[in-house]
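Note sheet for the following structure.
Left out: one protein chain. Kept in place: all the others.
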Amino acid sequence: MAGRANLWIGGGLVAVAVAAALFAPWIATHDPVLDANLMLSEEPPGRAFWFGTDTQGRDIWSRVVHGARISLTVGLVSQAMNTIIGTVLGVTAGYWGGWWDDVVSAFTNILLAIPSLIFALAIMAVLGPGLGSLLIALGLTNWTFTARIARAQALALKSQGYVQAARVMGYGDLAIMMRELLPNMAGPLIVIATLGIGGAILSEAALSFLGLGIRPPYPSWGSMLSDARDNIRVVPWLAAFPGLAIFLTVLGLNLLGDGLRDLLDPQSRSRQP
Amino acid sequence: MLRLILARLLAMIPTIAGVALIIFVLFSVIPGSFASALMDDGRGAMDPEVAARMRAALGLDDPLIVRFGRYMRQLMTGDLGTSFRTGEPVARLVGQRIGASLELALAAMGFAMLIGIPLGFYAALRPGSLVDTLAMIGAVSGLSLPKFWLGLMLMYLFAVHLQWLPSFGYGGWRHLVLPALALGVSPLALLARTTRASVLDVINADFVRTARSKGMSETRVVTWHVARNALLLVLTTVGLQFGALMGQAVVVEKLFSWPGLGNLLVESVFQRDIPAVQGSILVLVLFFLVINMLVDIAYVLIDPRIAVQAS
Partner (left out) sequence: MRAMSTSNTSLAGLAFARRSMPPLRWVLVGLVTLCAVVALVSPGRAQTTPRTGGVLRMTAPYGSTLTSLDIHTTPRAQDGIVAKVLHRSLYAWDSAKNVPVLELAKSVSVSTDGLVHTFKLRDDAYFHNGRKMTADDLIWTYTRLMDGTKGFPGARFVRLIKGAVDVEKGQAKEIAGLRKIDDLTLEMTITDKVNPGFYFIDDVTAILPREVVESGEMLTKPVGLGPFKFVEHVPGSRLVATRWEKFYKPGKPYLDKVVVLIMGEAAARDAAFRSKEIDLSILGPAQYVAYQADPALKDGIIDVAEFFTRTMGMNPAFKPFADKRVRQAINHAIDADLIIKRLVKDKAVRASAWLPAGLDGFDAAMKPYAFDPEKAKKLLADAGFPNGFEFEWTTSQNESWGLPIVEAVIPMLAKVGITLKPKLIEAAVLSETITKGDFQAYIWSNSSGPDPVASLKRFHSATPHTAGNYVDFKNPAYDKLVDEAAAATDAAVRTEKLRAANAILYDEAPVWFFNYNKAVMAYQPWVKGLQRNATELTHQYPEDLWVEATSPAQ
């Protein structure tokens, strides 16, 4: 029932954000960085500037669509890193077991115990503000859940007949993991990753608020929103549009994740990050 | 039971040691220094000799391995070190903040549980109803808002516009309400969703159907079977959420000038008061581990079969 609606609405919102990111240079009416005119700063939304201009006199519409590139990059790349790390560690730990499993479990427990936002903050402080740092900070700190699920799935699958059969037939470990285990656990992992992308976008906003975000002048939604916070009473559109972009995109990702869960992984509704 | 607690306590040691190692390494390569941070407002050029002396006095000139050895030795005796910033023991700095942090975390979690769990329950018992749909839309929305933004909106609405509550500060329940609301919204949303999903799972499970077919009254089915089994799943979420909560508290505490651990941690990072950073992270981690141990114990209390599995 609701699953399909989730999928469609969520997918639709995400598609809009992705389209904005892909076509940013064509749909933006101005350059997001260089077209700054201080004489036209803080213009309200109107015909010339659809979303108004910011304090620097830059077109907010153009910055929001270009910001989609940065924010989605942050979400996608960092979540891809988390998924790869979590899956590799989880699958190998579950499949091989033994001392490696102990090591991975111990490591997972350590990482799980440090609140991920705080860990990301520490990494940002070490590496300094910037996109690269942000990808690393968010990409290294949020894989524990993926690892746990992957490990549990690998444990469950390895005693299945077809996996045993593949082993008897002489397939190597790598081949078995890639061909037998991964495809059979892809559903839940995709769901976690989808929800994680939204989480990363929110974390980026939180880090911007704490003063350790992206390196300007290229806009990210989080940094735009965070920069606008002193101004909300006088120039509300500064915050409204990046805020709305974050809200709708993360909402879309969450709905999409829910929808995918119902579709790909129906038996585990209660297992949520 | 006692053995379970003991085992869990012992298992914490390697985790804490691992955390200590990671954060030590991380913060030993951090750019900037306490002396540099002291003069960030450009009020006066720090005398280079003074800065060098400060480094030496803080023991920052020793090789990394020496510092790590010293640090681990201190930790083993329960000493969290001395703050660069105030010159006081870190344990004292952290101790001053734990009360406020716990207050906020418990209030936020209490608020989330008090509303989230019944809401999830109610929604699950009437799937597809208006309440269910609205509750779930609200929950997804609550998960999609940047925390500081939500806090700021609450501040302007309840403190500036309506003037019902103070906008910041510490002391008394009135000051607690807004930060707890801001912090509690996302665990609330997650709990409502988890509860709903767990209850739905349980309702459709075989043993509940059996109980129903045996003629058990609906109320008893709900309270006895459904509630107990769903609660187990909800507990896991509560435990894990505490970790995330401590992280997000950083943002809420900064916004509301709440004197908790998160605020101390962030300020210490910015001022490069490394011992205070390490101390606050270790205490947060310990806090998380203890909460999860308590959750495990609660598990056993609710369903003794788990104890057998655990041992």
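For clarity, chains are labelled A and B in written order, and residue numbers in each chain start from 1.
Just so it is clear, contacts are C-beta pairs under 8 Å (C-beta built on N, C-alpha and C of every residue); 3 or more make two chains touch, one makes a residue touch a chain.
Predicted model only: the values in this text are computed from it and were never measured.
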> Which of the chains on display does the removed chain touch in the whole complex?
Replying inline: A, B
> Hey, which of B:L4, B:L106 or B:A159 is the one touching the hidden chain?
Replying inline: B:A159
> Which subunit B residues touch the hidden chain?
Replying inline: 31-33, 35-55, 57, 85-88, 93, 96-97, 100, 152, 155-156, 159-160, 163, 166-171, 254-260, 263-264, 266-267, 270-272
>> Residue by residue, what part of subunit A touches the chain that was omitted?
In response: 33-39, 41, 55-57, 125, 128-130, 211-212, 215-217, 227, 229-235
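Quick note on the criterion: only the chains that are shown with their structure count from here on.
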>> On a C-alpha centroid basis, what's the spacing between subunit A and subunit B, in Å?
In response: 21
> Which of the residues in subunit B end up touching subunit A in this complex?
Replying inline: 14-15, 18-19, 22-23, 26-27, 29-31, 128, 133, 136, 140-141, 143-149, 152, 156, 190, 193-194, 197-198, 200-201, 233, 237, 243-244, 246-248, 250-251, 254-255, 262, 265-266, 269-270, 277, 281, 284-285, 288-289
>> Under the definition above, what is the set of subunit A residues touching subunit B in their complex?
In response: 1-2, 106-107, 109-110, 112-118, 121-123, 125-126, 128, 198, 202, 205-206, 209-211, 222, 225-226, 229, 232-233, 239, 243, 246-248, 250-251, 254-255, 258, 269-270, 272
